[in-house]
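Of the protein chains in this complex, all but one are displayed in their positions.
We call the chains A, B and C, going by the order they appear; numbering starts again at 1 in every chain.
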Amino acid sequence: MKAVVTVMLKDGVLDPQGKAIGQALAGLGFAGVGEVRAGKVIELELAETDPTRARATAEAMARRLLANTVIESFRVQVEPA
Amino acid sequence: MKAVVTVMLKDGVLDPQGKAIGQALAGLGFAGVGEVRAGKVIELELAETDPTRARATAEAMARRLLANTVIESFRVQVEPA
Amino acid sequence: MKPGIVLFPGINRERDMAIALERAFGHAPRIVWHTETDLGELDLLVLPGGFSYGDYLRCGAMAAQTPVMGAVRAHAERGGYVLGVCNGFQILTEAGLLPGALLRNAGLRFISADCHLRVERTDTAFTAQWQQGAVFRAPMAHGDGNYFADTATLDRLEGENLVAFRYVTARGEVTPEANRNGSARSIAGIFSPNLRVLGLMPHPEDLVDKLLGGEDGAPLFASLAAA
Partner (left out) sequence: MTQRPIDAALARDFGLSEEEYARALAIMGRPLTLAELGVFSVMWSEHCSYKSSRTWLSQLPTKAPWVIHGPGENAGVVEIGHGLACVFKMESHNHPSFIEPYQGAATGVGGILRDVFTMGARPIANLNALRFGDPRHPVTRRIVDGVVRGIGGYGNCVGVPTVGGEINFHPAYNGNPLVNAMTVGVAPVDRIFLSAAAGVGNPVVYVGSKTGRDGIHGATMASAEFGKDAEEKRPTVQVGDPFTEKLLIEACLELMQTDAIVAIQDMGAAGLTSSSVEMAGKGGVGIDLDLDAVPQRETGISAYEMLLSESQERMLMVLRPEKAEAARMIFEKWQLDFAVIGRITDTGRFVARHQGRVEADIPLAPLADQAPVYQRPIAEPAKPAELPPARAENRWGLAEALERLLGTPDLASRAWVWEQYDSTIGGQTVKRPGAADAAVVRIEGQTMALALTTDCTPRYCAADPEAGGRQAVAEAWRNLTATGARPLAVTDNLNFGNPEKPEVMGAFAAAIRGMAAACEALNFPVVSGNVSLYNETEGRPILPTPAIGAVGVIDDAAAAVGIALGPWLDLVLIGQTRGWLGQSLWLREIAGREEGAPPPVDLAAERAAGDFVRGLILNGTVRACHDVSDGGLLVAVAEMAMAGNVGVRLSAGPREIPGHAYWFGEDQGRYVLAVPDGPAVVRAAEAAGLAAVRIGHSGGADLTVPDGGTISIAKLRAAHEAFFPAFMGS
């Protein structure tokens, strides 16, 4: 399976990068841009073939390493490789 | 609408961060992890309500600023806010 | 030659650069703000190091889109001189004025240390005061200095003799250990085809004073002042 872990700063945590991107887009003339948040995405190829177990593994990886749950939240998507 | 722009290094561009994550996961005892790729995700709140136009705008933003197409490729997802 | 320093929010090595330029040129460079579009009669535009826009998103990406960069591009197209150091080099690649891109250092850590650079050609306005093949020391201070370009581009750069500097050992040898950030073909700096635009990662401007460890970087500025 392929697992995609998306890690974003939690709501309410300052996102300096998102803020700067928003300002830059406005500077380029893109109108109607509201909040911008920047995060990370980690794509993993897993030998696991069962979607439920693949998801559980990816979530464990996110909690252990990929996300810093003090300030970040994550979501996991699982797809066939 | 909400647009999610995912930016990944192109195939053929070395991704030391992905590699380091893969090694760290192995070090933590996660078995069966194949290739790992690390990328960025930018979530944008757009005033635009038409999905097609929202996607076109987000793609323009990606080409202009969010991705460097010398090294990166991107994909855009659009969802209701 | 009249030098100017282009300043973006978050740039932080402009003072170092101004000191190095003033030493060589005998007068202070003009400071050009990122919103300006009239460069007057400047002959040399210097994009110094730092963290323009915090290096958020990608190093140099946001600075490359500012109004002043239109003027910098026009200046380069007219055959004007442009020097980009560190973040300045990143901005030049992001703006398409030089090919390739600067990726995260191979070791994924910021590197602040002296490196040795080999001068690959001396028939340019930037390098005339060095001997062919000369090796000089320069501090590097970057997290994203890993030069990347596709094979065709690298072959073209080498074929057209546009590599300005390579990371080498103190004896001038290209080795993997001397190439700490992992740059393709050990490339530390490149020229534009007309040899008027130079981008490089290390900081010659921080080694122009014996008291601070040497004058290894001074020939770059002396070359420009004499050009």
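Brief remarks on what is shown
Keep in mind that, in the parts below, contacts are C-beta pairs under 8 Å (C-beta built on N, C-alpha and C of every residue); 3 or more make two chains touch, one makes a residue touch a chain.
All values reported here derive from a predicted model rather than from experimental measurement.
In the full assembly, the chain not pictured is in contact with A, C, by the touch criterion defined above.
If you put the hidden chain back, the residue from C:Ala20, C:Val135 or C:Ala218 that touches it is C:Ala20.
Across C:Gly50, C:Pro99, C:Gly145 or C:Gly199, the residue that sits in touch with the chain not pictured is C:Gly50. Think of the hidden chain as still there; on chain C it touches residues 9-10, 12-13, 15-16, 19-20, 49-51, 53-56, 107-113, 139, 141, 143, 203, 205-206, 209, 211-213.
Against the chain not displayed here, chain A makes contact via residues 9, 12-16, 19-20, 23, 68, 70-71.
Operating definition for what follows: only the chains that are shown with their structure count from here on.
Chain B and chain C have Cα centroids separated by 29 Å. The set of chain A residues touching two or more other chains comprises 21, 24, 28, 38. Counting partner chains per residue, chain C has residues 57, 61-62, 65 touching two or more of them.
The part of chain B that touches chain C in the complex is made up of residues 12-14, 16-17, 20, 40, 42, 64-66, 68, 70-71.
Within the complex formed with chain C, the residues of chain A that make contact are 16-17, 20-21, 24, 27-28, 38. Of all residues in chain C, those touching chain A in their complex are 53-54, 56-57, 61-62, 65-66.
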